[in-house]
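Moving on, here comes subunit A:
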Amino acid sequence: MLKAEKLTKSFGGNKAVNEVDFHIRKGEITAIIGPNGAGKTTFFNLISGFHQPTSGRLLLEGVDVTKKPSYRMAKMGVARTFQTTKLFAEATVIDNLIVGHRLRTKSGLMGAVIQSKRYKRDESACIEKALQVLDFVGASDLAYRPVASISQEAQKRVAIALALATNPKLVLLDEPAAGINADETSGLADLIKKMKQAGLTVCIIEHKMQMIMNLADRIMVLNQGTKIAEGTPAEISQNETVIEAYLGGAHHAQAH
Partner candidate 1 sequence: ACGNQPTSGGGGQTKVVNIGWSGPQSGGAALYGKNTLDGLQMAVDDINAAGGIQVGKDKVTLKLVPLDDKYAPNETATNARRLKTEHKATIIFTPHSGGVFAMQTFNAQEKFLIAAYTSEPKVTEAKNPLTVRIPPRYDTYPKPFSEEMMKRFGKKVALVPGTHQYAKDWSAIFKKTWTELGGEIVAENPVDYNKESDFAPAVTKALAAKPDVLFVGGASQPTALVIKAARDQGFKGGFILMDQAKVEEIEPVLKDPKMMEGVIGVMPASQLPNEGTKKFVESYQKKFGADKIPTSEVSYHYSAMFVFAKAMELAGTTEDAAAIRAKVNEAAKQMTPDKIPTPVSGLAEDGALITEPKATTMKDGKYIEIPLPVSK
Partner candidate 2 sequence: MLKLIDVSVKYGSFKALHSINLEIHAGELVVLLGANGAGKSTIFRTISGLLKPTNGQVQFMGQSIGGWSPNRIVKSGIAQCPEGRKLFPEMSVLKNLVLGGYIHRKDKSAIARSLEHVFDLFPVLYDKKEQPAGSLSGGQQQMVAIARALMARPKLLLLDEPSVGLAPLVVEQMFLTIEKINRDGTGVLLAEQNAFAALQIAHRGYIIENGHLVLEGTSETLRDNEEVRRAYIGA
């Protein structure tokens, strides 16, 4: 689905991502883990077009998308959430979501002013999509609440719904479970599984190992910008380098 070849990003002299080769396979849940500052978010920024790589190549379903800006990537089917949940704070949930489908519509300013047929079609498509994704993430009852007034966990769901509203093929989730409790985390994991069942490809950054180990098909581990391991959860949890760099001893006590 998405292939990174020797992807590199440096800030000044500091290589935040260093020659990473990686392949996200269609229909799978892929996870990226690694210590703080390992370059995970930067890697996401690269593959979603928010940063331009210093060198290396990026292929989406065989097409070279290396220098595509983020809005082009979104149109090509790559949606993302942010490490800090970003939502349009003062609008209602549904209003947030309607814009999410805007990229799939074509009518412009003129159409809106004269309320052309196509415009009206576009508008109802957006509303329909919004309701649909809201239902998908299980937050239909929050549709008319201002975003600022709903719980953090609900905001995370809405953020995912927003990504889904763009009709993506690949969804990138940056620490979706940060700051929510165990109960809610498992609910979120269920949602991610459901996305996979619906045929989406998911790539996820997370520190909550318990969740990742149960969820991911494959895991890549980054450390100081370089890939130090890649494999199934089982392989990764046995990998000495990874344990030393990231998981530590407690992991065993907690995850199993």
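Regarding candidate selection, all candidates are chains of the complex that A comes from, given by their letters.
Basically, a contact is a pair of C-beta atoms (placed from the backbone, for glycine too) under 8 Å apart; a residue touches a chain by one contact, two chains touch by 3 or more; residues count from 1.
Everything numeric in this text was worked out from a predicted model, so none of it was measured.
Candidates 1 or 2 all belong to this complex, yet only 2 touches subunit A. The part of subunit A that touches candidate 2 in the complex is made up of residues 11, 34-38, 41, 83, 151-153, 175, 178-186, 207, 209-210, 245-251, 254.
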